[in-house]
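Only one protein chain is missing from this complex, and each of the others stays in its spot.
Right after this comes chain A.
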Amino acid sequence: MSDQAYNFAYLDEGTKRMIRRAILKGIAVPGYQVPFASREMPMPYGWGTGGVQVTAAVLTPGDVLKVIDQGADDTTNAVSIRKFFQRTAGVATTERTNEATMIQTRHRIPETPLTGDQILVYQVPIPEPMRFLEPRETETRRIHALADYGLMQVRLYEDIARHGEIATSYAYPVEVAGRYVMDPSPIPKFDNPKLDDCPAIQLFGAGREQRIYALPPYTHVRSLDFEDHPFTASKADHACAICGSGTSYLDEVITDDAGGRMFVCSDTDYCAQNAKGGA
C-alpha cells in the first residue's frame, strides 16, 4: 500500500504533465535533448533525480519495477530508489529483469534481452555528448541544430592517434536514427549494441542538467567510428568466476588483502540466474 501522505509516485500532477509532454517530444525527435523544469527530489542529484522523475511520470499502479546501479540491485542507491517507489506508488518490485515492466538503471543495460513490454529509464549525469569539447550551451545547441558533428569525430580520431584505438570506454557517443549524436549515459561501450533496434522504450533523464531524451523501440543507434577503426564492444577477456559466463560484462573485484582479484558479472540478476542454469 502506498503512503497516503504523497501523491501517487510523489510528483504533483502538474509536474508529471510537464515531464510527460517532454517525454513525448523526446520520442518524436529521437536523441534530441528536451529541456524540462527539473524538480527538487528527496534525494541528492548524484542519486539519479532525472531518472527518478522520468520513472515517476511514466509509472502506473500495475507496474513491476526493477532498479539497478552498475548492474546490481542491492547497492544503497538502487535500494533507496526502489523503496522510494514502493512507498510513494505502492508498486511491486523485482530483481529479475524478465519480471520487470519498468527498469531504472544507472550505468548498465541488463544482459537479459529486453522485450517490447518493458521501459528502460536511464539516470544521466551529463546529457550533452559534446560538453567536454564545448562548454557553451549556445554552441552545442547550434551544433545539434546543424548536425555539425565534426568536433566529435575529431575527438575520436585524436583518441586513435594517441592510443591506437578509441579509448573512450564509457558514455561512448552514438548517432540516433541518422540524425542526432547522443550520450547513452555512462554505460560501458560493451552495452552500446544493446541500444540499437531494442524492442523496449528507452528514456533518459538528467536532473541537474534538466534534460530528457528518448529512443523509441527499434530505433537505429550507431556507435560513432571510422572505416579503418570500427567500433568494438570490448570487455575483460575472462569468464565470470561465479557463473562462468564468457559473454557478460565483468567487474574486477578485489577478493582479499593480499591483492587477490577475480572477474564477476556486473549484472547480478543475470549472474544468479546463469549460475542456476536459468539465464
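Here is the rule we use: a residue touches a chain if its C-beta (ideal position, glycine included) is under 8 Å from a C-beta of that chain, and two chains touch if they have at least 3 such contacts; residues count from 1.
The rule is simple: contacts and distances are computed from a predicted model.
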* Structure fact -> Among "Thiamine pyrophosphate enzyme TPP-binding domain-containing protein", "Fe-S cluster assembly protein SufD", "ABC transporter permease subunit" or "Phosphonate C-P lyase system protein PhnH", the omitted chain is listed in UniProt as "Phosphonate C-P lyase system protein PhnH"
* With the full complex in mind, choose from A:18, A:43, A:79 or A:126 the residue touching the hidden chain. => A:18
* To do: Please pick, from A:44, A:61 or A:244, the residue that touches the omitted chain in the full complex.
  => A:61
* Sole contact to the chain not displayed, among A:180, A:204, A:249 or A:270 -> A:180
* Structure fact -> For chain A, residues touching the missing partner are 7-9, 13-14, 16-18, 20-30, 32, 34-35, 57-61, 141-142, 144-146, 177, 179-180, 199, 201, 214-220
